[in-house]
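Once you've had a glance at the structure underneath, I'll fire off some questions.
The other protein chains are all here in position, but one chain of the complex has been omitted.
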Amino acid sequence: MIILVTFMFCLIFCASIGVITVFDLYLYNQPLLTIVKANVSFQRGTSQWMIYSVLLVGFCYSIGVDYRVRKNKKTSKSS
Amino acid sequence: MKNILVEKLSLWQLFILIFIFEIGSAAVVSTGNDAKQDAWIALGVAMIFGLGIGLFFHFLLSRAPGKNLFEIFQLCLGKWMGGALIIMYILYFIYIASRVLRDFCELITSFIFEQTPVEFVAITMVVVIIYMLYLGIEVMGRTSEIFIPYFFSFIIIIGIAVFISGEMEFTNLLPILGEGIKPVVKAVFPQLLTFPFGELIAFTLIIPYTSEFKKSKKIILLAVFASGLILIYNAILQIATLGVQMRARSNFPLLSSAREISLLEFIERVDLIVVFIVMYGIIIKVGVFFYGALKGLELLSKRPYRMHVVPLGAIITFLSVKISDNFAEHIEEGLIVVPMFLHIPFQFILPLLILPILLWKTKKSKEGRE
Partner (left out) sequence: MNRKPFLLLVICMGFLTGCWDRVELNDISIVTGLAVDKGKEMKYKLTVEIVNASQFSKSQMGGEASPAITYSLEGNSVSELVHKMNIGITRRLIFSHTRVLYIGEEVAKEGVLEFLDYLDRSGQFRNDFNIVITQGEKAEVFTKITYPVQKVPSLKMHKQTQSFIEEWGGDPGVRLTDFISAVTSLGRNPVAAAIKLKGDPKKGSSSENNQSLDIESLVEMNGMAVFQDDKLVGFLDLTDTRNYYWTQELKNTSLSVPCAKQDEAKSRDQLFNDLRVTETYTQLKVDLKSGRPVLKVKITGETRIEATQCPDDITKIETYNKFEKQTNEFVANEIQKTIEKVQEEYGADIFGFGEVFNRQHHKEYKKVEKNWDEVFAQAEVEVESDLHLRRSGIRAKSFISEIPKQD
């Protein structure tokens, strides 16, 4: 597979959100949807924009890495 | 798999890493509160179990020399089952890394930088760890070699300084085992067993890369023993300085006790050196868990783990903030949910389940070779 790093990034991210959602479900007696929303949604008025931008940087980086790996493969094949 | 570098860690570096890893956050957050004034006894008991845990992990690894825990999984369970298990372990490591990071961020925002958002503290810490791991686990080992004298001497000095300041009341430690052995047992199992000592599981991904695997057994035992002693020393220090009630009420008792230091009227306000201890401990602890997760990703994606460092670091930063909405949730999760649902299965049950399969497989392969 070509996009392994990005794929792994997305997989791990979604799965870890799942993990904390399960724990929150255990601790709070709230419906699933509210908890998922609280875990994923961006709370305005807090500094959480920082971690979202870090996440974006991580995502872009992984795409960049995949792109570079692909390019290297192509050049090594052609040479 | 050609471009995956083989890294070697010297035994001394392994010792240091385990030592700092064990002390890391355990020295700072209050541990063993259930045992009240006997928390130090509980720590001692937990340490003895910790030695057993270390032996067990080493035994597991020694059955398949040169392979780390994840490779053993794949060996035993095949590609897909093993892969699924590895992903679960990756999630476990990431989750614990974020928890540890959050501990530190809470400490910083509660004690020192009250205006700085947690997010920013988390980001700056992760940037350092990313850089360290990008250069490899060897760099972490070498950095620790530089820092260990400070780390060790600061911990010792805090105790001595508090003692000389006359803030210690050793009567706080009495009565020893006043309520029998029960509270101690309660504190050891499951909390103390899993929290500083069971987390050695992360080292099953590092130990195979030490230069001399055979000698590493002694080193592991020695490191666990040394860190256990330091933790006991710390617990005595905290209880004697703060008293049981105050210690239980403090979110970060070591820092609170360091605030009592006032020597000769000019060595005062030295709590920042505690922050140094915590900071380095956290860097190592997060780094080791992070490395474990990276090793898993490396095995699954067949790409060198350096490629995954930045994306995974971003996830850890994100999780460390989102993991809990407030401090109470963070603590309650840490005391109730995490030991039962994460630590015990991942530290003990799964490796124990793997062990018979591993023994069977290695036996077969040995027979086949013969």
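By letter and in written order, the chains are A and B; residue numbering begins at 1 in each of them.
Assume a residue touches a chain if its C-beta (ideal position, glycine included) is under 8 Å from a C-beta of that chain, and two chains touch if they have at least 3 such contacts.
Because the structure is a prediction, the values reported are computed rather than measured.
Residue in contact with the omitted chain (choice from B:Ser153, B:Thr171 or B:Gln245): B:Gln245. When the full complex is taken into account, the listed residue touching the unshown chain is B:Leu255, out of B:Ala46, B:Leu60, B:Leu255 or B:Leu350.
Contact between subunit B and the unshown chain involves residues 106, 109-111, 115, 117-118, 245, 248-252, 255-256, 325-329, 331-332.
With the whole complex as reference, residues 27-28, 43-47 of subunit A touch the missing chain.
By our rule, only the chains that are shown with their structure count from here on.
Inter-chain spacing, taken between the CA centroids of subunit A and subunit B, is 25 Å. On the subunit A side of its complex with subunit B, the touching residues are 4-6, 8-9, 11-13, 15-17, 19-20, 23-24, 26-27, 38-39, 46-48, 50-52, 54-55, 57-59, 61-62, 65, 69. On the subunit B side of its complex with subunit A, the touching residues are 87, 90-91, 94-95, 117-120, 122-123, 126, 297, 300-303, 307-308, 310-315, 317-319, 321-323, 325, 329, 332-333, 337, 341.
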